[in-house]
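Before we start, here is the structure in question, set down as structure tokens.
For this depiction, one protein chain was excluded, whereas all remaining protein chains were kept in their positions.
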Amino acid sequence: MYYHDKRLQYPVKVDSPDTIYARMLQQAIGGIEGEIRVCMQYFFQAWGNRAPTTKYRDMLLATATEELGHIEMLATAVALNLENAPTKVQEAGAADAIVGAIMGGENPRHIAEGMLHKTLLSTGMAAFPGNSDGLPFDMSHVYASGNIAADMYCNVAAESTGRVLAVRLYNATTDAGMRDMWSFLIARDTMHQQQWLAVIEELSGHAGTLPIPNSFPQEKENQKFNYAFFGTSADGSPPPAGRWTQGPSLDGKGTFSVVQNQPMGEEPVLGPARPDSGAESQQIG
Amino acid sequence: MYYHDKRLQYPVKVDSPDTIYARMLQQAIGGIEGEIRVCMQYFFQAWGNRAPTTKYRDMLLATATEELGHIEMLATAVALNLENAPTKVQEAGAADAIVGAIMGGENPRHIAEGMLHKTLLSTGMAAFPGNSDGLPFDMSHVYASGNIAADMYCNVAAESTGRVLAVRLYNATTDAGMRDMWSFLIARDTMHQQQWLAVIEELSGHAGTLPIPNSFPQEKENQKFNYAFFGTSADGSPPPAGRWTQGPSLDGKGTFSVVQNQPMGEEPVLGPARPDSGAESQQIG
Amino acid sequence: MYYHDKRLQYPVKVDSPDTIYARMLQQAIGGIEGEIRVCMQYFFQAWGNRAPTTKYRDMLLATATEELGHIEMLATAVALNLENAPTKVQEAGAADAIVGAIMGGENPRHIAEGMLHKTLLSTGMAAFPGNSDGLPFDMSHVYASGNIAADMYCNVAAESTGRVLAVRLYNATTDAGMRDMWSFLIARDTMHQQQWLAVIEELSGHAGTLPIPNSFPQEKENQKFNYAFFGTSADGSPPPAGRWTQGPSLDGKGTFSVVQNQPMGEEPVLGPARPDSGAESQQIG
Amino acid sequence: MYYHDKRLQYPVKVDSPDTIYARMLQQAIGGIEGEIRVCMQYFFQAWGNRAPTTKYRDMLLATATEELGHIEMLATAVALNLENAPTKVQEAGAADAIVGAIMGGENPRHIAEGMLHKTLLSTGMAAFPGNSDGLPFDMSHVYASGNIAADMYCNVAAESTGRVLAVRLYNATTDAGMRDMWSFLIARDTMHQQQWLAVIEELSGHAGTLPIPNSFPQEKENQKFNYAFFGTSADGSPPPAGRWTQGPSLDGKGTFSVVQNQPMGEEPVLGPARPDSGAESQQIG
Amino acid sequence: MYYHDKRLQYPVKVDSPDTIYARMLQQAIGGIEGEIRVCMQYFFQAWGNRAPTTKYRDMLLATATEELGHIEMLATAVALNLENAPTKVQEAGAADAIVGAIMGGENPRHIAEGMLHKTLLSTGMAAFPGNSDGLPFDMSHVYASGNIAADMYCNVAAESTGRVLAVRLYNATTDAGMRDMWSFLIARDTMHQQQWLAVIEELSGHAGTLPIPNSFPQEKENQKFNYAFFGTSADGSPPPAGRWTQGPSLDGKGTFSVVQNQPMGEEPVLGPARPDSGAESQQIG
Partner (left out) sequence: MYYHDKRLQYPVKVDSPDTIYARMLQQAIGGIEGEIRVCMQYFFQAWGNRAPTTKYRDMLLATATEELGHIEMLATAVALNLENAPTKVQEAGAADAIVGAIMGGENPRHIAEGMLHKTLLSTGMAAFPGNSDGLPFDMSHVYASGNIAADMYCNVAAESTGRVLAVRLYNATTDAGMRDMWSFLIARDTMHQQQWLAVIEELSGHAGTLPIPNSFPQEKENQKFNYAFFGTSADGSPPPAGRWTQGPSLDGKGTFSVVQNQPMGEEPVLGPARPDSGAESQQIG
């Protein structure tokens, strides 16, 4: 179960409220690279964790709980960037008249409002659990497979795209308060990338975890194709060489090779449609 | 651009058509762990690839093209498992009468039909681009971040959850044809896990890629918290020890430590609602 | 604006309530082939209709209004099929004990309830605006392009897949009341297919409407490829002959031919990633 | 069943067409606070209404039918605001040259077009059944629970957020025609809030309806916690006092108290993963 | 920010694991009436709360934090109900042979597996953040309008449909452990209904909050229609009488009346399509 403290994990200050930046921040809340996703992903991985030890459950709970506080920080940042946002088309006043004249009626501040419709029209100048396009977060992005190695790579993927997004948002602003917040959140993403990879290492790395799942007897795989790179060039030209085209495989269990893709199967022929299946009569044999 | 061959990449045979297994196979077509996802993910990563070399674009195109053939194989497997599926409630005949009597009117074959409604009612006994719950695949699961290391981990995650699913589907059937198909597809998943990790290794591994993105100057991170594991226990008890709580970090750029989470920020106070913002009058300061 | 009559457009009777059939009927309410879709599609086409005449707006309004009554009929059919549905696992009583014994604990009526969860758990034994998988209808399936010929073909497509579904639902039951309802609704689908195609005919058929939109000067099209069928066989074998590979085009404005697909463009080369774009440093030229 | 009149329920005039306002109006059509939602919600509540009387079914049908006319009014308002909207980047002409020069190539009218893409690209300058972000309405927002008191509160919630939105849209424009339309629609929202609350009052108010559902024997509830407010402060500080922390409960069936949240359960321990479940071997006990 | 305790808020015991009940429980996790929804709804209302006091923010945070623990309880209940669930078609053994013979090949345990595909195929026998149809929760159901009275009614609606669902799930099982868990959660729903209504009362009830938002000057409403019930019968018959057709309005600011709906507007006539708008030439005036 859970507890709260009314204070934030780290200070959130906005020196110059910026309505567009508020919108961009939404990507870090409800985008697929955002904080709701990692928060819920770690919680569901924890709650469903099956293992001889509760150690990984504990670690996942701690980081999920931390991430909940990150959503809170970002929601606060959105609200602070929306302080004093316009609610009326006419609000900009005289300046608008000039610009309006130049542009023949189309009003840039008006445009800005249009862009803010989600917060203007729906939330009363506050954050919402969706991305910067206004798309609500959908929980199918909470990856929890029941395989701990697969889940760790899902988490590395989430923290990697998450830190890429955070860096882009850092670069997109010069507000000192916002940059300080990001210096903290980017640091946390660094650590979180580390910690999921550390689990892989603790499970003996590539040799101990690959191929995922490692509980499936590998002799049941087709042995001709499990370490072969398939080229698909129509003219048969070979693919460019890389670490994956030759040498030992990363798990030490095979040797990379290159195979030119060719059909091994036949043209599939399905039975004709049945008389009572709603097909056209011409389809019924 | 692309070409086709009418034949399949690998033989798809179904010895005993099984309508329920048809439904389960859908997860491997249109589930988030399925083939549409990896096919489209690799295509979009290829088409948007920015790098001094086109080498990775080429590799991504080849594997994306291969995956398109995997969707085709699975769609064929679904259709073959649906051959002779019932379209009428009464079809099962005399056997139903017995079961119907036992169960007081509720008819198991009837139930089976209900479960098959998607293929019975909507596709005319064929596959569809959705999962085993009938949920259409949604393209937000195509991860392509513009950062090659992040993308490779997204791909490892996809192939890991994909091989987990494939193994579960192998285990769920005893049909020899289906198991032969899976022995091939599982082998390909093994290789695909390898190849994306091989890119990481080619980019010099953890040291050469972490933290992702490695193009952000790490001195801009908050240095106190970028290699620290945060515990969140309400009673202050420390988290269990692991590879991530002590010792050098995996990228060789820091040392792990443990920090008990504490608020560093203040209680956030937002301004009152504006008079014209649609709030209740009690909210307006 | 709109009016209602408490009575139904056509009688809806259910002789033998059938909980599974209730679920199947949902596809005709909230499936993409269902009544909500056509109702809303015709309303939005009507409300946005731009033409020198309001004649098509009127026709669309009439049929949209009729379709609203069809949703009502089907919602009533669902509710009637759910009368007396079980709400407790134990409800089936003694018969269950027998079946339970045979099956080692898994109870078919229990299974049936699981299938009914949406109506059992969420609606209190009533219809909902979703399909037979429980997926809510999403309004992106309301096609209204602003081009009347395109819209008419969207409507023919909707009524064709709709009548296919209706026929499958007719075939799936032997309930006399349900079949009588379907005899009416299938008849209406017949008419609706006719009426949208009649608009095409009134607009002078293929010659008067193709290519859609016919307001774009066709000389701006690439003239080499606008009536050519492209083959994509990797081995260069020609596609099978059909009405579309030779002879005059249907609009009388061209002649069909066959072209073997070949790249006319170059390999695309995108610029390297920018330093501040969140890419890996290896991607930055 | 249903009838239509070609005329609108209330006049819709637009004095100064405004493409951005067209987009904002979409929120009132296909947003979750919008008219499609209430229209469909009341229809589905009516069609599935189970009660000893058809009185509530009748009321719901009348208001649902009225709401259909509101969608029509708003769709008309969108189309009228889009009359004369630009379809070409260059359309704004000379004024653009000035602004373009000022802004270094980025063209505000161009921007406006980008914002209008949905209507420019997809509908031919007409309304669509989605919100102001272009998100299609999804029917999962049609709340109809089978419990009449729960449904009435769902309706009050819908009309409250709906009137909040309407007020924001009133405030966002100075167009006299649009404001007249809103003066009518806001008045209707006032009445609709009243009428759903009047049903609660007719059912004897809080005492007659709470807790919802009132058909569950309240002695089966855990009696220690059904009128207790739980504080969750990590430091044990009590929550602020309010009407809900002391005094008689609103239904007259209990007394409010405050409880500091504490774990009453144990740490959950799930069984290890099964050998054939696709987990890593390290998870299998 | 937030803290966790490894123990559960209330004991979760399952006496007889039941795979179908596991699936039904998902509705209470990720259904629109479920715990993820209220948890996130209260958090976002708290984080965006604008008022002269932080009192309501505090209350919302406390209950949101409590709800997070409810998701955890239910996720644990799902996992415990899935202990020993079958992963192989053949697992049921000899009993299957008998049933299989009776039913001509369709295997009920097989059917059950099909129903469990989400947990069998995707989560490794654990809960997921979606409903009992496998539909992922989508965050558009997190209602937070920026108007505190509207939000309170959204919360009453959520807790009312939530308690209706909880009662249905209580009724659907006889497992003593599960019923004990529900006796607690149903009690909490009772309190939560109370507490949101208590906020309305603290804001002076109907008179102090209606019409929502009360900050809009009511004289701007069309005064003829703001307390009038509209009948829409095509034959002009009056609607049935109710609390909402006569007498004083609930807010004391008006008197209910009945109006028969009639068009006050004209037939809308939109301009013809523009030449360059992609319409058919017949639509261009």
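Letters A, B, C, D and E mark the chains as written, and numbering starts fresh at 1 in each.
Note that contacts are C-beta pairs under 8 Å (C-beta built on N, C-alpha and C of every residue); 3 or more make two chains touch, one makes a residue touch a chain.
Every value quoted in this text rests on a predicted model; they were computed, and no experiment measured them.
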Field: Chain not shown, its touching partners among those shown
entry: A, B, C, D, E
Option from A:52, A:205 or A:271 whose C-beta touches the chain left out: A:271
Message: Touch as defined at the start, partner being the missing chain; which of D:148, D:164, D:181 or D:250 qualifies?
response: D:148
Query: So that we can see where the missing chain sits, which residues of subunit D does it touch?
result: 1-6, 47-52, 54, 87-90, 102-104, 106, 108, 110-111, 113-115, 117-118, 120-122, 124, 133-136, 145-149, 203, 208-209, 212-216
Statement: It is residues of subunit A that touch the chain not shown, namely 18-21, 23-24, 27, 31-33, 92-93, 95-96, 98-99, 108-109, 111-112, 115, 131-135, 164-165, 168-169, 171-174, 232-235, 261, 263, 265, 267-273, 275, 277-285
Task: Considering the whole complex rather than only what is displayed, give the residues of subunit E touching the chain that is not shown.
output: 164-165, 167-168, 171, 234, 276-278
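Following the convention adopted for this analysis, only the chains that are shown with their structure count from here on.
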Same or different residue numbers at the subunit B/subunit C copy interface, by half rule: different
- request: Averaging each chain's C-alpha atoms to get its centre, pick out the one most distant from subunit D.
  value: B
Field: Centroid-based (C-alpha) most distant chain relative to subunit C
entry: A
Task: For subunit D and subunit E, let me know how many angstrom lie between their CA-based centres, rounded off.
output: 12
Message: Two-or-more-chain contact residues of subunit B, please, as numbers and ranges.
response: 3, 5-6, 32-33, 87-88, 108, 111, 115, 124, 133-135, 145-147, 149, 164-165, 167-168, 171, 212-213, 215-216, 232-234, 261, 263, 265, 267-268, 270-271, 273, 276-279
